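Missing here: one protein chain of the complex. Every other protein chain is in place.
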Amino acid sequence: MEYELIIDGEIHKVSVEPKDGKYIIDLGKKRIEAFCEIIDPNSFLLVIDEKTYPFYMAFHEKKIHLSVGGEKFVIQEAESKKEKRFEREGVDIEGKKAICAPMPGKILKILVEEGEKVRKNQSLAIVEAMKMEHEIRASIEGFVKKINFKEDDLVDTEEPILELEVKD
Amino acid sequence: MEYELIIDGEIHKVSVEPKDGKYIIDLGKKRIEAFCEIIDPNSFLLVIDEKTYPFYMAFHEKKIHLSVGGEKFVIQEAESKKEKRFEREGVDIEGKKAICAPMPGKILKILVEEGEKVRKNQSLAIVEAMKMEHEIRASIEGFVKKINFKEDDLVDTEEPILELEVKD
Amino acid sequence: MINKILIANRGEIAVRIIRACKEMGISTVAVYSEVDRKALHVQLADEAYLLGSPAPLESYLNMDKIIEVARMTKACAIHPGYGFLAENSEFAKRCETEKIIFIGPNSKALALVGDKVESRKTMTQAKIPIIPGMKAKGENLDDFINQAEKIGYPVLLKASAGGGGKGMRIINSKEELKSSVEAGMREAKSAFGDESVYLEKYIQQPRHIEFQVLADYHGNVVHLFERECSIQRRHQKIVEETPSTILTPELREKMGEVAVKVIKTTGYTNAGTVEFLLDKDKNYYFLEVNARVQVEHPITELTIGIDLVKSQIRIASGEKLTFKQEKLSQRGHAIECRIYAEDPENDFLPSFGKILFVKEPCGPGIRNDSSLYSGLDVTMHYDPILAKLICWAETREEARKKMIMALSGYVILGIKTQIDFLRDLMLHPEFISGNTHTDFIPKYLSDWKEKKGKKKFVEQALIGAAIGMLNKGKKGARVEKKLMFDPWLSLGNWEIGA
Partner (left out) sequence: MINKILIANRGEIAVRIIRACKEMGISTVAVYSEVDRKALHVQLADEAYLLGSPAPLESYLNMDKIIEVARMTKACAIHPGYGFLAENSEFAKRCETEKIIFIGPNSKALALVGDKVESRKTMTQAKIPIIPGMKAKGENLDDFINQAEKIGYPVLLKASAGGGGKGMRIINSKEELKSSVEAGMREAKSAFGDESVYLEKYIQQPRHIEFQVLADYHGNVVHLFERECSIQRRHQKIVEETPSTILTPELREKMGEVAVKVIKTTGYTNAGTVEFLLDKDKNYYFLEVNARVQVEHPITELTIGIDLVKSQIRIASGEKLTFKQEKLSQRGHAIECRIYAEDPENDFLPSFGKILFVKEPCGPGIRNDSSLYSGLDVTMHYDPILAKLICWAETREEARKKMIMALSGYVILGIKTQIDFLRDLMLHPEFISGNTHTDFIPKYLSDWKEKKGKKKFVEQALIGAAIGMLNKGKKGARVEKKLMFDPWLSLGNWEIGA
């Protein structure tokens, strides 16, 4: 099987084939033979050239959370990235801009209404988490197209709190 | 559901019914309401009258291994006990006696042959485990009916190494 | 004798206190909010009672409810841990009235050390060195101008009722004074309901040195030496160690004596911490008394060989201290790192969610005070501290290396933590040489980023992930013949949460 895996924004092609209890791995620049022993559902032992690498892995919401050698990775399949509904950076092709919370939390206040014109850096909402308040500001000038949540709702960092639209 | 559970040789009847996220338990002499929270696949939190009892449980070969309050239990359903093929204590109705190892291990030596007459306490086999040797002796006088293993075989405590037969 | 204690707290400190009680044969009553029903402190306590909704005022700050549970369960004492009600003199007084032992200082001493301006006065009278500054809150702008001149710029504006950096401002010149004082007063008003502010000399790159003290009800006071807590981020300690790399034996003895004097002066009882700032010329200034068991108490326990939580309980029971000052000594070196649910790349904003998997480090000399487990929900409602990792070794250098190893072995999947940040901190040349001060992080690590592209195990991660994907796809596929059990068969487990 071939996979396109994204680590820290970079796409890596990996091909893996099971063979005689081992795995033949092709990383493009090199081919590797590896054993993989299962310790428990989240703990594994990767053996390459008699070197042992314990690693820990959990699948969650299309992401692979993985720790090896004291380093932590959040890995995604290249396809699943395309599914993402909103582009965090910049404005999308339709001139819309999704505003997400920088951290998951509870919406304390929504400071604007749908249709309202906002200037850049204007406060749009206040989100609270772990005793800290955080202001959500407009990253562009535009109009409030849609508000997806109300006060006291819980939000994560993926679902936009509101959408802005650039009008000329 | 009603269960007959065996703990340390004693049979206990327990009936349990889920209700509104709780469990109604009938232990015969008393009825109890309990919550059961799942911490991980083997760890649970039993809540009875605001007292919390963390317990740990694993199912294995028709037995429930359970630990609560620092005490350990191996629990069986009453039916499954009947399935046991051999009676460890005494001779069965056909005059046969199964000889099992007192601990799992490797058979170092079988000291008798099928058909051979043995006296009580005669050494029948030597089993080794964890650097310790253990002699298996005849618990009755009789004849060797059947030998189920050979030297270097691994045995557990359930499957008889050999069977003796009382002949008159 | 105390035979049953209600622990009015949550998280690792509640777990720590419950363990001490168990060893002393004392029954424990836990309290919890709705989101903490499966929390480790609930699992470990003999009894546990729901306080209410997650909001602290409804649960862990709900005095009425907590007192009610204590009365109902016949708990004769309450341990408040740290945070929440720990330094609330009203609650301490309430316990006194209800004849429930408050395991902490008496309410009078608690009220005194809690008021910064008042305690500065008391200390001045007792000739304890304090940071040069105003003797009282300022009344008008001229007051502030005159005092600032007298103290000498830069000066630090502080809220009288304050803490946690709220209302605090550095003022470098007369020009900045007016607007800063006004802004500080507004902030103090909104944070504490009290606009009083005052000025202090601003000490540059100071070290934060504190002394642990124990005081019984029989007039015995000892100090258990220092902890250096200079590594801070936004006035929040994140790394603590003892002994301090800067103290000479003479200075240690002198500051210890002063700490004991502070405690005697205030009539303080039980465990407490006397905080000092130490400037570049090794002048020390009394800062405040922390009237509780500190987050960083384990490093003292490991080097002095005394259990502080048990000591708190014994003192509260009326027992006398069994050790004399001259018998106490420091052995080896201990470092503590606080593990927070924070994203160090995103300005240390809290990161919460489900912990998909946790593996905690262990081994000789490693202590991990935590309340984590795989599957735990880290909620937004409380302080983002997850665990405290403490390493003891014969020397500082060995303790530091042990800490690096322990941090490398701390696996938390599912939420962000600052573990990698802490490891880089441990590897920083200035930390290695012991040159620590409260501006350490802004000075050396303000632009810290995870070593993207510099990671050493990318290949192994890709291989592991690919093997995982491969077997995840094929339900029932067996990875190898002698598999003892097959997680691929039980995918439900992998998908914790959702």
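Each chain gets a letter, A, B and C, in the order it is written, and its residues are counted from 1.
Definition applied: a residue touches a chain if its C-beta (ideal position, glycine included) is under 8 Å from a C-beta of that chain, and two chains touch if they have at least 3 such contacts.
Computed from a predicted model, the values in this text were never measured in an experiment.
Interchain touches from the omitted chain, evaluated on the whole complex, reach A, B, C. Per the touch definition above, the residue from B:V68, B:I126, B:I140 or B:V166 contacting the chain not shown is B:V68.
For the chain missing from the display, the contacting residue among C:H79, C:K116, C:K158 or C:K354 is C:K354, taking the whole complex into account. Seen across the whole complex, the unshown chain contacts chain B at 1, 3, 5, 7-10, 12, 14-16, 18, 21, 23, 25, 27, 32, 34, 36-38, 40-44, 46, 48, 53, 55-61, 64-73, 75, 77, 102-106, 128-132, 134, 154. Touching residues on chain C toward the chain that is not drawn are 16, 19-20, 22-25, 298, 301, 305-307, 310, 331-332, 354, 360, 362-365, 367-369, 375, 377, 393-394, 398, 401-402, 405, 484-487, 489-493, 495-497. Interface with the hidden chain, as seen from chain A, comprises residues 37, 39-41, 43, 45, 47, 50-52, 54.
Throughout what follows, only the chains that are shown with their structure count from here on.
Here the CA centre of chain A is 50 Å from the CA centre of chain B. The set of chain A residues touching two or more other chains is empty. Looking at chain C, one finds that residues 374, 493 touch two or more other chains.
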